[in-house]
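Here it is, the structure in full.
Heads up, one of the protein chains got dropped from this complex, but the rest are sitting where they should.
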Amino acid sequence: MTVPSAWYLILAAVLFGLGATGLLIRRNVLVMFMCIELMLNAVNLTFVTFARDLNDIGGQVNVFFVLVVAAAEVVVGLAIIVAMFRRRAAATADDIHILKG
Amino acid sequence: MNAAYLIVALPLIGALVLLFAGRRITEPASGWLATVMAAGSFVCTVIVWASLLGRSSNDRAVQKNIFTWIPVGSLHVSAALQLDPLSVLWCLFVTGVGTLITLYSIGYMHGDPSYSRFFFYLNAFIFSMIVLVLANNFLFSFFGWEGVGFCSYGLVGFWFSRESAAVAAKKAFVTNRIGDFGFMIALFLMFQHFGSVNYSVVLHSPLPAAFATGLALMLFLGAVGKSAQIPLYMWLPDAMEGPTPVSALIHAATMVTAGVYLVARSAPIIHFSSSAQWVIAIIGVGTALFAATIACNQNDIKRVLAYSTVSQLGYMFLAEGSGDYDAGIFHTVMHAFFKALLFLSAGAVIHALGDEQDMKRMGNLRRYLRITFPAFMIGWYAIIALPPFDGFWSKDEVLAAAWHKSPALWAVGVVTAFLTAYYMTRQVILVFYGEARWSSHAADHGAAGDLGVGGHGHGSGEPHEAPRTMTVPLLILSVASMVGWLLNAPFGGLDFISKWLAPVFPPSVATPFTVPTGTKWAIGTVAVLCALGGALAAFAAWREAVDRPRLEPAVLAHGWYIDEGVAATVSGPLARTAAAFSFVVELRWVDGLVRATSSAVAASGRQLRRVQTGYLRNYALGFSVGAVAILFYLSLRAGS
Partner (left out) sequence: MLATALLADSSGQALAHASAWAVYVVGAAMIITGALGVILLRNPVHCALMLVITLFGIALEFIDQSADFLAAVQIIVYAGAVVILFLFVIMFLGVDRKEAIRSEPTRFQRPLAVVLGVVVLVEILALSRVDHWATGAPSQAGALDGPGQNVQKLGQSLYTGYLLPFEMTAALLVIAVVAAVVLSRRHNQSAGEMREEDQEEVLSGTAASQSDHGESQ
């Protein structure tokens, strides 16, 4: 009657993979952040799927928390980015490499 | 009899005091301290000897235990003394001559900066030698054996800032070591066969001939090293680098006689092996001849005497190998007297001429050295073995024993006697007669010690006689060289030494033999004729000329090139092997291995550094790889 949960899981897995790949490929810090958001969303989808599967509201509660924490994380992360790249607008993640050994 | 402990203790105390407080004791106090200690030891030896005399002749072996040294399993070694005729006799002349030489050194070493160190070594040496002769087992004796080797090293290399002295000291020690190796093998054999190294056990058991031969030869190897016989004699002439009192004490009277003592002590062992006896006799007489030939062409006053010592030691071994231990020991005692006299006189000459040791630059000293000259002449007369002084009687006994053993040995001994007379006369003429070839400048700077330290010019431009502390021993030794033979004259019941040593050499140990009196007279006459012939030959050759190239071939001057031969075959390759090990194996491989470890660590660190690219994304990649790996593991686990 409804879509079997496997499909949602596949979708979430694909989204997660795309997010991970994008995180490793892109150099613009903000786009890297967005890829992290993709991954978080994939996780949310999985949680919701399993909540329905296992008949457990806890899955959705978890999504709630993930959302909140993701929001807080974005705030702090963007503040850091702003602080770091205040002067140079085109700064990329590659420009911070002082810890090169 | 408890004075026996003092014999050992007094020189030890002197040595220890001088070792720790020597810097603070100034000269000449340290010298007098050492002399008093040595003299005290001599007095105690006399007391012990007297108390032994008081006993009947069968009862003259007393054991005195100091402490138990090695109680390990079946091996029981004590630091203990055995006071019997042989050891006490040796101790008498060791301490006696030692005291005289220590007294002599007070004047000779005057002005040397390391004055106290010298007397420390002298006392330590006397202590070690006493332990060597008084020990009651081979191992404790070996302790003294090594001690005298060490003190000899310290004394020969006393002026170690001089490279030749340091090298000579090393040579003495290393050559001695080879002999010590023999002694050690003997100790091992003893322990293996007897389970003990005590004289009481080893010397009173019958032995199979083969084992006795091996043991005797090993002990003789030790004696060869210490007493400078062939093939381990090379260290003795070089040991003349040490101060003259050292040469007198160690290399004339005491240390080199340790080998003779060892062979005498081991007589019961040697008795069971006739081949060992032949070996000892042949090496003895061969060395005597060999050294005498070299002595004929030495220019250094002390080196002549050094080779002469080697030669005379050969005579002693000849006697012992021929079975006549009394003769050998008699000759040892006589030799101690006149050789010490000769060395000390030579020291006075050197002192007078400001460290000149080359005889070609001496001459006509009899006018100036009124005491030394007669003393030297007495010693000369004794050593060339003309009656009635010491050397004649003892050498006669030796030659008689050699004749009994084999006329061939006797013949070689006689030729050696001829050469002995020749080179000693040559020495006397070059030093005391003829033209004065020394410079007044040298004489003016007569100084104590061969380093020319603290010279005290007298402004007279003439050689001056030695101070009293040096001439008194000369006088005493001169008297001893003249009448010492009365200790064992072969007539009138004056053979004190033979009777004294009889308990130690019973017939079961030294088969007695008699040489017919007529033969003895003949042997004696031949010996005297040879001595006179040698003296006359030298007189004729050296009276006028100072340089006689035909009589001084280079091969003799260089000691038959033995030293060079050894250097080429042994020390050269040894040095090269050592260099190879040091520079190739050690530096490249061993060090290289260590360095390879460190450089491997550094290199791996450098490679690992490349992981730290600094790029955030690379680190994120690392994360992902890790996460993937964990997921992989989980999926494997899940699948199973």
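Labels A and B are assigned to the chains in the order they are written; within every chain, residues are numbered from 1.
Going forward, contacts are C-beta pairs under 8 Å (C-beta built on N, C-alpha and C of every residue); 3 or more make two chains touch, one makes a residue touch a chain.
For clarity, every value in this text was computed on a predicted model and none was experimentally measured.
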Residues in chain A touching the chain absent from view: 1-3, 6-11, 13-22, 24-28, 30-31, 33-35, 37-38, 41, 44-45, 48-49, 51-52, 54-61, 63-65, 67-76, 78-83, 85, 87-92, 94-96, 98
Missing-partner contacts on chain B, residue numbers: 613, 615, 617-618, 621, 624-625, 627-628, 631-632, 634-635, 638-639
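Simple rule for what comes next: only the chains that are shown with their structure count from here on.
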For chain A paired with chain B, centre-to-centre distance based on mean C-alpha positions, whole Å: 95
Parts of chain A lying in touch with chain B, wherever the complex brings them together: 20, 23-25, 27, 32, 93-94, 96-101
Contact set on chain B toward chain A in their complex: 609-617, 620-621, 624
